[in-house]
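Removed: one protein chain of the complex. Kept in place: all other protein chains.
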Amino acid sequence: MSYRHLVGGVAVLGAVAAGTFAVAALPAQAGPAQADAAQVRAGRTVVGAVGGRGWPVDHVLSNRSLTRATQELVKSAKRRGDQRVTMVIMERSGVIRLVVRTRKAGPQTYESAKRKAYTAVAFGQPTSALTGNETIKQIPGTLVLPGGVPILHKGFPIAGIGVGGAPDGRIDEAIATDVRAAMAH
Amino acid sequence: MSYRHLVGGVAVLGAVAAGTFAVAALPAQAGPAQADAAQVRAGRTVVGAVGGRGWPVDHVLSNRSLTRATQELVKSAKRRGDQRVTMVIMERSGVIRLVVRTRKAGPQTYESAKRKAYTAVAFGQPTSALTGNETIKQIPGTLVLPGGVPILHKGFPIAGIGVGGAPDGRIDEAIATDVRAAMAH
Amino acid sequence: MSYRHLVGGVAVLGAVAAGTFAVAALPAQAGPAQADAAQVRAGRTVVGAVGGRGWPVDHVLSNRSLTRATQELVKSAKRRGDQRVTMVIMERSGVIRLVVRTRKAGPQTYESAKRKAYTAVAFGQPTSALTGNETIKQIPGTLVLPGGVPILHKGFPIAGIGVGGAPDGRIDEAIATDVRAAMAH
Amino acid sequence: MSYRHLVGGVAVLGAVAAGTFAVAALPAQAGPAQADAAQVRAGRTVVGAVGGRGWPVDHVLSNRSLTRATQELVKSAKRRGDQRVTMVIMERSGVIRLVVRTRKAGPQTYESAKRKAYTAVAFGQPTSALTGNETIKQIPGTLVLPGGVPILHKGFPIAGIGVGGAPDGRIDEAIATDVRAAMAH
Amino acid sequence: MSYRHLVGGVAVLGAVAAGTFAVAALPAQAGPAQADAAQVRAGRTVVGAVGGRGWPVDHVLSNRSLTRATQELVKSAKRRGDQRVTMVIMERSGVIRLVVRTRKAGPQTYESAKRKAYTAVAFGQPTSALTGNETIKQIPGTLVLPGGVPILHKGFPIAGIGVGGAPDGRIDEAIATDVRAAMAH
Amino acid sequence: MSYRHLVGGVAVLGAVAAGTFAVAALPAQAGPAQADAAQVRAGRTVVGAVGGRGWPVDHVLSNRSLTRATQELVKSAKRRGDQRVTMVIMERSGVIRLVVRTRKAGPQTYESAKRKAYTAVAFGQPTSALTGNETIKQIPGTLVLPGGVPILHKGFPIAGIGVGGAPDGRIDEAIATDVRAAMAH
Amino acid sequence: MSYRHLVGGVAVLGAVAAGTFAVAALPAQAGPAQADAAQVRAGRTVVGAVGGRGWPVDHVLSNRSLTRATQELVKSAKRRGDQRVTMVIMERSGVIRLVVRTRKAGPQTYESAKRKAYTAVAFGQPTSALTGNETIKQIPGTLVLPGGVPILHKGFPIAGIGVGGAPDGRIDEAIATDVRAAMAH
Partner (left out) sequence: MSYRHLVGGVAVLGAVAAGTFAVAALPAQAGPAQADAAQVRAGRTVVGAVGGRGWPVDHVLSNRSLTRATQELVKSAKRRGDQRVTMVIMERSGVIRLVVRTRKAGPQTYESAKRKAYTAVAFGQPTSALTGNETIKQIPGTLVLPGGVPILHKGFPIAGIGVGGAPDGRIDEAIATDVRAAMAH
């Protein structure tokens, strides 16, 4: 498997088992039965199941978690060196649920934070784990600098938290991680 | 004074005294001295004064007020009929300091809320006081529906709070007013 | 209640009972208890409930319903006079799940269809019921011409179907209604 | 039939016969057979027919017609009072095939011309015939001022020519008409 | 001549003589000779003439005039009641040569000023003379509120000055007029 | 021939014979006769020919093929590991005929899929064949990651199918290939 | 002089003599007299001179040259292998005076052609001379692939011609060069 073509890798979403992958790469040999089996192993069917009749459901963030996120962002940014940062929280659909821009945050921080949130929720990993990824870098809207963390539900990314503005991306990511912990309380 | 040409009117910013206005409308007669006098009456010079040397200052929102705003938005929206709304807080510079989108808020709520915040901070009045204003309606980016309230500092608008998504704009504006009260605590 | 300020009216989402509205309009008298009661009467709490712990859920469209929608759009457009139309299906989050542009559809049809879908899912009604609404017309992204229908789940709009391109908007809306019926099969 | 809902009317594309229209407005009674019959009467099937196998075809403009269009635009604009205009020619797909901006044409002329071309090809009529149409005015991208003319092939609009910049829209439309005549040579 | 179709009228550019206009409106009768005659009367040929060989020329603003414009904008805004305004100067080509945003100018002032400058240079008149013009209002990018004045060279608009932000558009236009006078020194 | 300057190479469109290319590179020696000969060898004249009178034609997709494409996209995405992907089908003109976003597809999938479709139809090759192409990478709107396949008619690209969202681009491209096969039935 | 910082180099505009450059790099030593001298040597003062009073002038393209450009584009594209290209001609101000899109030109050709024209007029050189320039590549809106040529007036770029769509950029540039020659007739 060449590096260039691989966006997130087998481990990205924790859902494509090695066997499945081979199947996908060799379409002529891929039967529905095998794919179904892989699906079950990955535990996806449960998440997306449509119960009997009616419409399927997706997991989203509660309003209360947004209150906790704002509170923690302000505290964590102060605690970690009085950082002037912006935070964006984006759901899997691409909807932005929360933006907080602290005082004196630079003009670039909104766009940075949004792109880190976007990248984290799109690929299901912290952006610090993607900084060497030349493939993702080509995809419009992404930013592969540290500062983005995904919010996972049963291993699937339902939202991303992006923080931008600290002089080192690792500070941004530490703040994003603090916020994620606060949201789960 | 014809209605069409008046954007906000004499009362908008509480700063153009009747005498000043005549001066402005009759440029040939307007001397610097008169203008200065009007300025002093309006109390503007103090806000914008540059003390001796150095750069002038503008008032902005504190980070803590954003925490309180998020908290109150969630509470007020629930209390006032479980409204699915989005709130945007914009400073006079046009910078967005806070966006909170509650669960199930419609796709139009971000843009509505942003425009109400923009209109309130641009013209220094609640948008409910501007709904009949055909002049403002022509200016790009405005929305003259209830739901926007300005945050004033010594009578001058330093920020606007916009809320959109409730079935009646007056509910949006009641929520925005709740948030403003909470920010000032 | 003045017409101008009312976006969708009491009937829009079927959720703000008369009593609730008075509460909302008179914030000083609105207690949480009353609001909660109104909420229960409107049946909203059930939809948005977070079961025990974890994240809340939103209803979305299944993939199979998109297959049925494409199939019916093509058939219905042909059956109703060989209309050259575009259809857009948008979820409540604003995500576009499906776009189908039939042959020779005009250049304006994508934007028309998108805005009708947006308006229908935002306000929970067919756009034909909103054509006289001057308030909604002011909100960016809307289009109050016939051709948009909402997909409701327990009375709440989870998606909108917009069709544009027929010489009469009522034909557009008839096609959108056909598609909605087919998706529910 | 209410005026508001009618975008272009029965006459717009010359394709929906009165009988067809009633059918469309009464979906329950519309059978495929009737629709097919109407289609044949309108002569549409021929245009869109897929010969045997393979893909269907659409009519577009030849390159030579663009040369003639540029030449005539420059001449006609000069002849009709040395007008400073911009011309845009857009095909039914929305593709812009030609833009010519004469010397000293104002900054608004490109957008005006583009929208007139768009409106003419979308609705199959000169824009001078649509100036009173409040429905079309609501559709994004349109401009219902004189200056746009469609290029028809067997009654169906395959392109639009838009001209903007003359002090009276009727001059713009006279130039557009000159260009259309030159293209057909 | 119906009002709706007339963008700027015979007087707009001071170039279409009554006789020319009739010619333009009756294309069949318009001969090149007549058009040329009208052109000469309007004095246009001189401006656009290409001397022998080489490229024609357009008039633009000098750099020094921009210095004077900035200086006067700041002084005039202060003198006329300490207005918080933004000024935009745009050339006929659409190029923005100068933007000055005074302290505390509202977020809407840039867009207002730009559109007034655009409208003034496009139609060759002060925007205060266009406030009742429903035709121009439909053209994208225009704003028919007072505050824009054209800079004319031999009667032809080579640039526009737009000012936005004062509580009354007439103050904006008085400032723009002051700036224009200063530029010509 | 340096690599950098070559967008697609001699083989891209299968139409520039070696002799033609030399001609093109040496304009002074290129006579119309030679060019015509090359054209005939490449078989292009037939496709673009204008029969006697009337307008030339371009090949586009039938509506039925879109129904089959939606159906196969949903099936193939499920079969190949329950991929959360978005598919875009774009014609040569740039018109988007179909967008299908499967459940839980990430926020980046629409843009990825659109760019792959765009790249495939622009250069007439699968995007997997272009991943090393630094020249194409510079052209705005392209994405040289696997997942895009062209639909060819007599060797000329009339549309592109782009798929994005699978953890490996080769899965995206396998799905796109499945869809293409289904459309041709 | 490091490569990275140099946008166009001493030779770009043919106007910064070696001596001037040293002056520029050593501001403390740069006196107006020296600069003026350099200016005269470069012959710039003449072009930008303001004759006595009134406004300065810039050179632009004549309308007739656009007619010749369209004609030659169509012919040259056919002659050089029946290329499906788009051509854009942009003046120094950034105004687009001409766009011609030949039949079957790909969706990327407009943007490519526009960027090549932009790059050629911005830096005063054929884009084929800039393909290795990493500095220019960073500037938004540029495209450093062959296909753009400047139109010079006394050594200064007054417009750029950009062509995109041929399989090799050198064919694009040969066509652009043909067009430039035709415009000068």
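The chains carry the letters A, B, C, D, E, F and G, assigned in the order they are written, with residues numbered from 1 in each.
The criterion applied here is as follows: a residue touches a chain if its C-beta (ideal position, glycine included) is under 8 Å from a C-beta of that chain, and two chains touch if they have at least 3 such contacts.
Predicted model, so just to flag it, every value in this text is computed and none were measured.
Contact with the chain that does not appear here is found for just one residue of G:L61, G:A105, G:A122 or G:V163, G:A122. Seen across the whole complex, the unshown chain contacts chain B at 50, 54-62, 91, 93-95, 153, 158. Those residues of chain A that touch the chain absent from the view are 78-83, 103-104, 106-108, 111-112, 115, 128, 131, 137, 143-146, 166-171, 174, 177-178. What chain G contributes to its contact with the hidden chain is residues 1, 4-10, 12-13, 15-16, 20-21, 23-25, 27, 30, 32, 35, 38-39, 42, 44-45, 47-48, 56, 58, 90, 92-94, 118, 121-123, 135, 138-142, 156-157.
Quick note on the criterion: only the chains that are shown with their structure count from here on.
Listed candidates were C-D, E-G or A-B; the one reproducing the C-F interface, defined as more than half of contact pairs identical by residue number, is A-B. Here the CA centre of chain D is 29 Å from the CA centre of chain F. Across the assembly, chain E contributes 56, 58, 93-94 as residues in contact with two or more other chains. Contact topology of the protein chains: irregular, matching none of line, ring, star or complete.
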